[in-house]
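Take a look at the structure set out below.
For this depiction, one protein chain was excluded, whereas all remaining protein chains were kept in their positions.
Going in written order, the chains are labelled A, B, C and D, and every chain counts its residues from 1.
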Amino acid sequence: MSSLLRISDVQVEYRSRGNGRVRAVAGVSLDVAPGQIVGLVGESGCGKSSLARVAVGLTPPSAGEVSFAGRPITPLGWRRRPETEIGLQMVFQNPYASLNPRRTIGAQLLDGVPATVTGAARNARVVELLDRVGMPAEAADRYPHQFSGGQRQRLAIARALAPQPRMIIADEPVTALDASSQAQVVNLLVGLVRELDMGMLFISHDLALVHEIADVTAVMYLGRIVETAPTRELWRDPRHPYTRALIDAVPQIGPTPRLPATLAGEVPDPANAPTGCRFRPRCAHAFAPCGDQPPTLDLGGRSAACWLNDPATASAAVASH
Amino acid sequence: MAPLLDVDSLAVTLPGPRGPLPILHDVSLTVDEGELVGIAGESGCGKSLTAQTLLGLLPPGATVSGSARFAGTDLLGLDQRGWQRVRGAGIAMVFQDPTAALHPMLTIGRQLTEHMRVHLRMDRRAANRRAVELLDQVRIPDPERALRSYPHQFSGGMRQRAAIAIALAARPRLLIADEPTTALDVTVQAGILALLDRLRAETGLAVAFITHDLGVLSALTTRGYVFYAGRVVETGPTGELLTAPTHPYTAALLGARPHGTQAVGTLRPIPGGPPAPGQAPPGCPFQPRCGYAEPACGTSPPPLTPAGEHRSVACVVRPHLEVAAR
Amino acid sequence: MTTVHDGEPGAVTTTASRPRPRRAHPLLVFLAKRLTITAGLLLGVTVVTFALVNVVPGDPVTANLSDQALNDPATVAAFREKWGLDQPLWAQYFQYLGNLLTGDLGISQQTGRSVLDDLVRYVPATMELAIPTMVLALLIGTGIGMLAAVRNGRFTDQLVRVGALLGLSTPPFWLSLVVLYVFFYKLGLAPSGGRLSTAFSPPPTVTGMYTVDAALAGQWDVAWDAAQHLVLPVLVLTSLTVALLVRFVRSAMLEVLQQDYIRAAYAKGLPARVVLRRHLLRAGLVPVVTVSGLAFASLLSGTVLVESIFGWPGLGQYAYRSATALDLPSILGVSLFVALVYTLVNLTVDLLYGLIDPRIRLS
Amino acid sequence: MTTIAPDPVAPDPKVDRALSRRRWLGRLRGGSTRPVWRQPVTLAALVILGGWLLVAIFAPLIAPYDPLAQSPDAYASPSAAHWFGTDSLGRDILSRVIHGARLSIPLALAIVSLALLVGGLLGLLAGYLGRLADEALMRLTDLVFAFPQIILAMAVTAAFGPNTRNAVLALVIVSWPVYARVIRSAVISMRGDDYLNAARLLGVGPVKALRRDVLPNSIGPAIVLATLELGNAVLLLAALSFLGLGPRPPAAEWGSMVALGSQDLSMWWVSVFPGLAILTVVMAFNVLGDALRDRLDPRYAKGR
Partner (left out) sequence: AGGGGGNASGGSGATTLTVNTSFVLKTLDPGRVYEATGLTAVHALYDTLLTFEGSDVSKPVPALAESYEVSPDAKTFTFKLRQGVKFSDGSPLTADDVVFSLNRLKNIKASPAVTVSELSVSKTDDSTVVVTSATANPNVPVVLSMPSTAVINSKVAQENGAKDGEDAAQGDTAQQYLDTNSIGSGPYVLKSYEPESQVVLEANPDYWGDKPKFDRVVLRNMDVQTQKLTMQRAEANEISLDISGKLLEGMPSTLQTSGVQDTVYFLFLNADPAVSAVTADVKFNQALRAAIDYQGIAALYGQGAAPGAGLVAPAFPGALPEGEASTRDVAKAKALLAEAGLTNPKVKFSYPAITYKGVDLGTVATKVQGDVAEAGITLELNPQPLTTFLDEMRGGKMAMGFTPQSLNYPVADSLINNMAPGQPTALRSGWTVDRADAAVVAAGKKVTETLDLAARATAMQEWQRLMNQSSPYIVLASNSSTVVATADLTGADYTAAGWQVDVAAVGRK
């Protein structure tokens, strides 16, 4: 399966006042194939958005490369985006900031309709797009503030669909929404991706939600991807202690109160990341080899970056416990 | 025994551009000593406003009716001094966003001890001793140093735990936690939930926990209230409430949650949205979105009526259907 | 609000955090950067002033020689040569810069004294107005602004807002005339102008501020007289500055009042006065500090008009006279001084931020 | 368990009592969102400004005398014939004050709109281009800020010769940086805004993005500021005129009228009335600016 979006060894650094450099993304590789939904989960501040922005070319990576449909993505400066990249679109987290409050919905959708579509066909496209996301044609003449958060997110999706993209990166598209609107938007997005056979990188910190929709789930911790696996397998048999902790921390509905499992320690700050395995200070299984950064081990259709998965070191862990 | 907090028929209106807006209607709820009670509902349904009413922190121009008694005191009749005595020492509050609720320019120590010294009449040393104990209790490492730190030097989870320590400092009997974990990651949330549960167990603290996450409600609380459009639509033991919901709204909320089935369209959104304040339909406020709506639902808002042991529901249709189904 | 620094040691429980490379003390880096910017700014000021003065159709010779002397070519030539006006513009500029580096601001054409001496003479006079004004304005402005914010929408607030509005809308020169008319002419409650009654001699110079110097020398009658002369100009300047501050403080405090942490402070059962004094004031101080810098700048503007009406021999009058006499060294001197004050005030403001707000604390 | 609560709107004495005791606290969170005509101060300002506009437009019809006409009746104190008295040349002060509105108000508008235009354009470019352009602009604005406004304006007018045009020019020179900064920071904060990102991802070119997405969303605060600055412009213009650097005589300019009056304070009416004219106009502009800000700037509108 050839990949549509390929992120290889990308790093993102920020220069922040007083703190020097912050490496928000510290070497991430990720592939998304056509028609595939890849979920990316991780705690707040672990670098998900930074990765997404690099992936679409909004910011340049400090190292590594992103390619879309086989061509490298050139970081967008103050120039027009090349045609070849327009097939890669993004849906943003905050529905209140991702639509221009001073332009009509229609005008904003038209921005994305390819120049090849002309005349009345352009407006027809807008209506069609609105219809796709379940909004009436009248919406085209209205302004963003006249819509609720869920509706806006649907309009933002319509806009992303306008240039008929082959791949969508959705950065926490439903985090700001109510459970009910969340369900609406997620259903819509997933339905469209499946119907149009697009690829999608779905970023979220809600593990349960990703579990519901993603084919493959990647778990990110402090700028690194610690585990990637088909969603069911990941959920059933997590290979990285962090994935395990994340799954166990999701509160479940049951007949009697049952507290979710807690994870020791605090989320470290990327400016001050621990050496070696970054999860080491919070990991119940930490042992000697964790002082070195674990390699991403291919476990047959899935991968994990934990020494426990390396047969050579794992035995030592057993021995020491 | 009378409950610690007894709210009866509470109604609140807020000033709007075109006259007063009724926000809360006929809200009744109780919290017993040492009980963990949950309040859930969609955004804007009046959860926070209920908490604000109970602390006398309503916006200007609000009107309140009904009654709210806390440990024998009539809260709604309190004057400024009365409120000062109740707040912090009787009822304490933890806010949703720990970053916004901590003063960014005062040390944690100061924020932790200042009301102790007012309520518990402690001197500086005693207050500091207690502060260290409290920080230790909420599992903040190196409490002595933490006292001298500023909020921005803490991580989100630590901030929320510090906020909880602050709320507990003056030994309140009831803690109102208004979505204290919504801004936090699941792993951090797990820690906070565990902390609240432990505090309740160790100190007999009563907690009213506000959340919109039914999973959290289920994991932590023993009894729950579901709010919709400023009304309590259903109440009962949390486990029963969430595994066997009676009100169509509770059921719909549960249906919209992901349940790990991995198929397109398994999330079942509730059609439409909640009514804006003052624009609720004449009858049951949920009726326009309800799959079970009958003409009877459109006449007047159904009162909360007992439906089984410890449970009440404000629906005229669904309980009968269930009875019929059994 | 502003940049939030993560990575403070308190937050990190890791045992193996990477040692950071040694860097210069951030405060030093900050100061060095500011110094560079200031130097650039001052250079810019010299360029602008130089250019402006030379755009002026007026010729300094005309401004500085008597009418009949101007008819005498020898006198004119002597003047030109003496002040280097016979050299090309760029040469004049670079000569000025060269002298500047050695701390020589040149000699004022109109007073015939070194500009530095002139500044030393006039700056204290202006400071004698500016310091009490600023202190009064800060005290009154912060107090009233806070009161108005707390009483938002009520009568007190309306009153304060209207008052501030009046203060902001009153032309300073007109207000000076009005107070002069009322307090001096009609009521005779205050002297008409100047720094000291003619019956007194200025006290021995220490700070250059008469009230202070007289007090230091134990000449209480002189100090009292000097203080009386301060009343009207300070009254005018204060009323304008207070207005500016009140408006700003009020809206800044209102913003703070909306913050969750203020509600949280009430929710803890703290008495209102504690919340206001400890929580509100502290947070509101940051914007107050910002605006004080601004207020100071506008105060310096205000003194130009007020000094000229009250016959106050300060920097404002000196600037005005230098400008009308096209006295380049003096204009440059004043501009440089003001720019320096401006950057110093800004620097102080920034350092105060750090003091008030731990999030932007530097070290 | 529950009973129907009394009508929540109906006054309940107990509730009222509780509320009145608590009102001071409630006020903390901000007051009215009342419409303009319910806010007496704003209404008054609107009326005053409207009045002045009418006065300016119909000045020749309203003014009892020719504002330039001299008469031997110099320094006449206010009377039925001359409501505001006459000045040293026997000119009717009321008529001059009335005609002064035709100068001050349009000139203030001109100053502010020119400064907005210049500052806006520079700010837009600096914010958008960033880096060197931005740094250069910031240093330039710093430079202007480093001079006290009135001194710089004075120097500029003195340099180019005092007349109306140069006074306006000088005031534009001293006031554009504020707009440049406001627009610049709006643009910069918006550079990260997602609707701009989204548009660019759709292939919208930079100039189009600047025009459609950046400008309309950054101009708001600048316009609010401009309204607030109108009063200041009137004041500065009057100050320049007071110093003899404004519109040329015999123009009926309020600042120069105050200056004329200041020559002999015992003839108080000569300076008092033009001073009051300045005061009222500036005040009206300020109130209006405030109202506009409260209305348009969400930061201020919130709960106020």
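Methods note: contacts are C-beta pairs under 8 Å (C-beta built on N, C-alpha and C of every residue); 3 or more make two chains touch, one makes a residue touch a chain.
Given the structure is predicted, the values throughout are model-derived calculations rather than measurements.
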Original post:
Which shown chains does the hidden chain touch?
Top reply: C, D
Subject >> Residue among C:Q87, C:Q158 or C:S192 that touches the chain left out of view >> reply: C:S192
**OP:** Against the chain that's been left off, what residues of subunit D make contact? List them.
**Re:** 68-70, 72, 74-75, 88-89, 158, 161-163, 244-245, 248-250, 260, 262-266
Subject >> Positions on subunit C contacted by the hidden chain, ascending >> reply: 56-60, 62-72, 74-75, 78-79, 81-82, 110-113, 121-122, 180-181, 184-185, 188-202, 221, 225, 228-229, 308-309, 311, 313, 317-318, 321, 324-326
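Just so we're on the same page, only the chains that are shown with their structure count from here on.
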**OP:** Please indicate which chain is farthest from subunit A, where distance is taken between mean Cα coordinates of the chains.
**Re:** C
Original post:
Any idea whether C-D or B-C has more C-beta pairs in contact?
Top reply: C-D
Original post:
Taking each chain's centre as its mean C-alpha position, how far apart are subunit C and subunit D in Å?
Top reply: 23
**OP:** Measure off the straight-line distance from the CA centroid of subunit A to the CA centroid of subunit D, and report it in whole Å.
**Re:** 48
Original post:
Which subunit B residues reach two or more other chains?
Top reply: 57, 60, 80, 83, 155, 158
Subject >> Residue list for subunit A, restricted to those that touch at least two other chains >> reply: 266, 269
**OP:** Name, in rising order, each residue of subunit D that touches subunit C in their complex.
**Re:** 24-25, 27-32, 41, 139, 142-143, 145-151, 154-156, 158-161, 231, 235, 238-239, 242-243, 255, 258-259, 261-262, 265-266, 268, 271-272, 275, 278-280, 282-283, 286-287, 299-300, 302-304
**OP:** Could you please specify the touching residues of subunit B with respect to subunit C in the complex?
**Re:** 55, 57, 60, 80, 83-89, 92-93, 95, 97, 100-106, 114-115, 118-119, 141-142, 145-146, 149-150, 152-155, 158, 163, 166-167, 169-170
**OP:** Sort out for me which residues of subunit A touch subunit D in the complex.
**Re:** 56-58, 76, 78-81, 83, 86, 88-90, 92-94, 97-103, 107-108, 111-112, 156, 159-160, 162-163
